[in-house]
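Of the protein chains in this complex, all but one are displayed in their positions.
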Amino acid sequence: MSATVSTAMLLLVPVFPLLLIGALTVTRVRHMALAMCPLAPLPGLVLALFPAANVSVAMPWLLVGSHWGMDHTGQIFLLLTALLWLAAGIYARSYTRNSPQRLRFWIFFLLCMSGNLGLTLALDMISFYLFFTLMSFAAYGLIIHDNTPFALRAGRIYLWLVILGEVLLFAALLPAARAADSLLLRDVAATLANAEGMNLILALLLVALGIKMGAVPLHFWLPLAHPAAPIPASAVLSGAMIKAGLLGLLRLFPLGFATLPGWSATLLSLGLLMAFFGVLMGLLQKQPKTLLAYSSISQIGFPLMAIGLGLAAPQQWPLLAPVVGFYALHHGLAKGALFLGVGMTGHLNSPGLMRHVTLAGLMLPALALAGAPFTSGALAKAGLKPFLMLSPLLDESLLTLLLGGAAVGTTLLMGRLLLILWSPARAAVKAATSGMWGGWSLLLLAVVLVSSYPGVLTSSAAGADLKWIDALWPVAGGAIITLLGWYSTRKRGAHLGAKDLDVLLDALLRRLANLAAALKLPPPPRLPRGARWQNLPLLLLLQDSEQQLRQLSVAGVMFILLLLALLLL
Amino acid sequence: MSDLILPAILLSSLLPGLIIFTLPEQQVTLRTALNLAGALFKLMLVALLFVRVAERQYAELRLPLLPDIELVLRADALSLLFLTLSALLWLLTTIYAIGYLEGSPNRSRFFGFFSLCVSATTGIALSGDLVTFVIFYEMLTISTYPLVVHRGTPKALAAGRIYLAYTICGGLVLFFATVWLRSIAGPLDFSPGGVVADLDPALYGSLAIIFALLMLSLGVKAALVPLHIWLPSAMVAPAPVSALLHAVAVVKAGAFGIIRVVHDIYGLDFSAAQNLLFPLALLAAFTIIYGSIRALSQNDLKRRLAFSTVSQVSYILLGVAMATPLGTIGGLVHLVHQGLMKITLFFCAGNLAETLGIHKVDEMDGVGRRMPWTMAAFTVGALGMIGLPPLAGFISKWYLGLGSLAAGQPWIILVLIASTLLNAAYFLPVVHRIWFIEPRQDWPSSSLRGGRETTWALLAPPLMTALLVILLGILAGSVGSALYWVELIAAREYGL
Amino acid sequence: MTELFLHQQWLIWLTLLPLGAAVAAFLAPQQARWIGLATALLLPVCALAGILSVTLTHADPITAGGWPTPLGIELRRDGLALVMLAVTALVGFIISCYALGYFPVHDRHYDKVRYFWPLWLFLWGSCNALFVSGDLFNLYVTLELVTLSSVALIALEGGKQALAAALRYLFIGLLGSLSYLLGVGLLYGSYATVDIALLGEMISATRLNHAAMALMVAGLVLKSALFPLHFWLPQAHTMAPAPVSAALSALVVKAAYVILLRLWFEVFPALDTFAVGHLLGLLGSIAIVWGSLMALRQERLKLLIAYSTVAQIGYLYLVFPLAQPETMAAAWTGGVLLMMTHACGKSAMFMVAGTIHHTAGSDRLSRLAGAGGPVGVLAVVFTLAATTIIGLPPSGGFFAKWIFINAALVTGQWWYLPIILSGTLLAAAYIARVLGWAFLDVKRSSYPVIPWVMKWPPLVLSVIALLFGLIAYEPIQIALIGAPVHGSIMVEMTP
């Protein structure tokens, strides 16, 4: 594409959804606009698939000076985001066909989309912050779309964490900008390492972005929000928006600029923790979407570990970065596909071809996540392996083992998911419509394509030939355990389910609410009214003496006194 | 004699006001025409002046009052900032008020004092020395009282009494401090470096006292805690009045005065050297937090907004008190941004009250369905108050944050964060009610043509201000934005 | 032509015209209104012409009757006289217009109408005469004329209380003027002249002169109703018809004060007046607080206004202690400024009170309720006029207080600061009471019709009172012509 066209395309990526919103508000063109909504991410997709040589545009007049553009990281994330939103859009079009709140849903959907797409293109922190905010707040509208008490509670908790993240990010960006004396994310990342209060800034960033990524222990909004949202919304939430935090880390952390062993260890351990925590919590869930949400938590742990490794060895980062990107891409697509798949399970109990197709469609992304051979998951894991020796924390073999364990866990999780979906209890789910099929199949196709596209890794894996066998054993193990578990518990249905930290938060919020209520201060002091003034005892006294003064004799005495005083003075 | 433009701007609202007083109640058309003509004419003149000042030709006019006292009108960048804001918002508020008070009694009196109020504000913006400032400042006090008590109910009168009590006392202290300062320092022209810098150090003690007195007296109108009591109770006034009060006229007059005193009377260097500013910063910070906390527990919408004003106006003072270029930019730009956001919110509150009779927050469930446009404007204003990008509020907050770091006072960032959280805590629930909760009762559906939610006169002003809030945020970096203008001012202040 | 114009003896006309008109009005009661109106229209012109003729051509003092001083009567043409004439002309004109509406042709008690105009014109003329007369004895005579006409005007209402008030005022007036006259006599005894200028040159500090001063000051204090000798004022001002009350508060009280001002700055400086000045200042301070508190207590609008006059007179007396050598000019100017602005504001307020009384039948504060309605102009007039009483800018009262505070600061008499400030607060308080009633919204069945002459003239006056601070430059410049004081108004403190 020519530079101008690609620049226009670049601007169009976040703006096009907003234009559509504008169109939605006009009654006359509303219908047409509704039809076009699913196609809103197209500019992004085009831009991501046919990238022009580092297209970028500086807009000093926008905000306090904005800079948008697309680099390699941005490209991968843009590809992922655009694909997911496209699929979700197509899916949602038929999913929300006869919902009363359809207009509201689409407005928030488009807002959120614009934010999410723009985020991948923002090269300066203000735009980044802007799109981050736009995305986060718009997502609230999607989460509570159903207006069920569960959704409202999820939304409330989500909103609180979003605001917390906002202010923390704000507090982190200010000193970063001051240190870098520039708003460009590149400069910030470059100078952050030797900024004053660097650790504080990094900590703030990690928390602020970690909330989005569902980093333990700030993850608990995620298993509430993702299930609460309508299926297409939770697909993008879990597939794309979760990656916004990851993107923030990639953009802002001094990756490839500084060696920070401490932070490397922190991120590594955090990643490991999330990987296992997600699996464990997920295994305890009954709701498919909740389970998937926990799986997201566990999956996001792996790129986090990769970033940790990157912090240990800056010179290796250029090789490591694509792996992270690929991981994000792989997980986003697979997870999106699974979420959309949850809505298709009506066919699992209907006999015939449909049933097998649906099953296959569910199996594929599940296997990919589990990292079965010949899937994108396997590629991603293999891409990560050669860098494990960089770890400052544990030695390579142990880490490999742990990763394997995590893979087993993921497999178990996926197995449990399939079992739940298959259970006759879900026969109630109504059959999917064509649009839903369209969106889903689009994602499945993407998953397949990604897995057969190792190109990203050849550069990074440094000629590490992929040993599929490595990828095989965890999956096989996991599968076997699943079957055993299913066989043993199929008589009496497994009664599972778990609470999470959100209970604590609820308690906290209740306390806060009580506090605010307790803060009803006494009413402001009223000034005495004029009517009351005139009855002050002093005034009455004066009034009496005034009466006395009116006596001519008294007055005369006064006069004489004054005269004498004047004479004597 | 092109400097006659200054009195012309004053008269453009003063004369209509005086004429309107004499109009009989029934002459609606003539009165409306006068109002709008005055407002438009003023806006035009201000635009002319704006261009001139942008080319750094400062207009000045001196009129001797007493043998040694002059009335000084001067237009510099700072006054233009305030002047433009007031002129623009006056036009919008007039339109709004015409729609709002349709068919209510005593409109001649109302619009007469309304115009006087605006002329006083204009005078404050244009005053070139402290004496002139005091004159117009007090004129504002007296001309606002009839607006506050306009409804004539005992409640309104009580509020008016409180208002008078506070503002008169404040004005008295201001008056006394000014006389004192005048008797020490001679003429008190506003000049960038300040006028007290080269005084005998023996006087520094009394200078500090005078500074405290000035801050206190101006703090009454700027609603610094604990001098803010009058503001929440003054919200019994009709919506246009509250809008004007909170956005430009009274509250801003106080803030503007503090800016003038700190920048152009004492001078930043002097006040920083005598560290007069740190207490101000502390007080402002406290006010920010306190106002927001009080706002949390208000169920009456306008009361909640009033407390939010208490908190938000102190952003300006905080920025001034930092005495760094970035901080000043943040404070001054908030003068404009807060005005626009708050006036939007009050317009919307007024629409709710006027159209649907809604006054309490918990009556607002699902009102977004009935009045989508008004509520959209409200949402913009509320989110702007929280300081979310790309709205205007964020720009102010960002520069305040940078300024606090530059000033080496990072604690201010904590204040900003806390204020943001609190703002979110008392605005987001309202927004949630508006859009996401099912309406409890069904309101009378619009009787207007095309089912418009309310009359244009009530609808257009909030939409325009909301649009401005968005544009001032998105286009902050472009020429002609408030931020751009404020950066010019700051450059002048600090000789950058 | 201009020469001819300028050399007319306008100041004499200012005295002769109203006196003649008074006689005419008395003789032809049917035409009284029109005679009065014509005079009221002519006098401002004469005053303006007089001012021009003095400011443009610095001619010698005119001596009426051609006798040279000390025998002849010298007309003072200094600034003080001119501004007082001007203010009298302005206020008098407005009062006359107002009176046209206040005393309608077909009034129940016809004699009210019949006698008002002659007496009022007489009062006006004698005030003018007082302001231009330059020797102590003429001052005495004119002062008596003023008192006489005021007494009759107060008695105009004819009620028992009115008569009592009038008599009381008469006795007080006589007492005061006699003691003043005694003082004059003593001075004449020593120096064989009563011409102020000559006395000022000759006089020296002797016991006898001091006694003379004491007698004169006491008399004038009594006549200008300074605390504690203010007892007659509230009754007199309340019992009189509104136009009369306006005239009394605006002009008559000032007449005695003007004499005192002249004496203090032109005759007494040679004497040791330090303690006396401070005594007067003390009484003035008490008057400020006392009068304001009393005003706060009143239920009737006219009484409230009258007591606020008592307080304002207190401010006028602060001039004397504040007139220390370095602040001489400041204090004098402040006093003159306050006199002028108070005259405008206070008369406007009395007219409002009169209108309320006229339309509502009583001037109780509660009758103000709903004045915001079609009669809202009353509220407006009162508010605007009140600004100068409270001392809010840009009224003249504001700058007068400014000058006083500045003088107090410079001369280190800080104890006057709390007095002035609290006086302002109290004034705001009692004004706020009135406004509170005025803005209270009550639905009336029928609103009274107010003749326009009772609406707009007071509005003009109140607007002038409000904006006086902005237009005070020229009046002050005129007042300073041939003023006994020199120096800067805004004295600056020296560390």
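By letter and in written order, the chains are A, B and C; residue numbering begins at 1 in each of them.
The rule is simple: a residue touches a chain if its C-beta (ideal position, glycine included) is under 8 Å from a C-beta of that chain, and two chains touch if they have at least 3 such contacts.
The rule we apply is simple: contacts and distances are computed from a predicted model.
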Hidden subunit of the complex - UniProt protein name among "NADH-quinone oxidoreductase subunit K", "Formate hydrogenlyase", "Amino acid/amide ABC transporter membrane protein 1, HAAT family" or "SoxAX cytochrome complex subunit A": "NADH-quinone oxidoreductase subunit K"
Displayed chains contacting the withheld chain: A, C
Candidates C:141, C:202, C:417 or C:450 - the one touching the absent chain: C:141
Contact with the hidden chain (one of C:27, C:41 or C:192): C:192
Of C:235, C:292 or C:424, the one touching the omitted chain in the full complex: C:235
Identified contact with the non-displayed chain, of C:151, C:392 or C:464: C:151
Contact residue for the chain not shown (choose from C:163, C:202, C:282 or C:493): C:163
Touch residues of subunit C, complete complex, unshown partner: 70-71, 137, 140-141, 144, 148, 151-152, 155, 158-161, 163-164, 166-168, 170-171, 174-175, 178, 181-182, 185-186, 188-189, 192, 234-235, 238, 298-300, 303
Absent-chain interface as seen on subunit A, which is shown: 547, 550-553, 556-557, 560
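Throughout what follows, only the chains that are shown with their structure count from here on.
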Core chain by centroid distance, with centroids computed from Cα atoms only: B
Mean-CA-position distance for subunit B and subunit A (Å): 38
Subunit B and subunit C: spacing of chain centres that average the CA atoms, whole Å: 42
Whole-Å gap between the CA centroids of subunit A and subunit C: 79
Touching two or more other chains - residue numbers and ranges from subunit A: 530
Sequence positions of subunit B contacting 2 or more other chains: 161, 165
For the subunit B and subunit C complex, residues of the former touching the latter: 18, 21-22, 25, 63-69, 71, 105-106, 108-109, 112, 134-136, 138-139, 141-142, 145-146, 149-154, 156-157, 160-161, 164-165, 168-169, 171-172, 175-176, 179-180, 182-184, 186, 200, 202-203
Parts of subunit C lying in touch with subunit B, wherever the complex brings them together: 333, 337, 372-374, 376-377, 379-380, 383, 387, 390, 392-394, 398-399, 401-403, 405-406, 409-410, 417, 421, 424-425, 428, 432, 435-436, 439-442, 456, 463, 469-470, 472-473, 476-477, 480, 488-493, 495
Of subunit C, residues touching subunit A in the complex: 168, 171-172, 175, 179, 210-211, 213-215, 217-218, 221-222, 228-232, 235, 275-276, 279, 290, 293-294, 296-299, 429-430, 432-433, 436
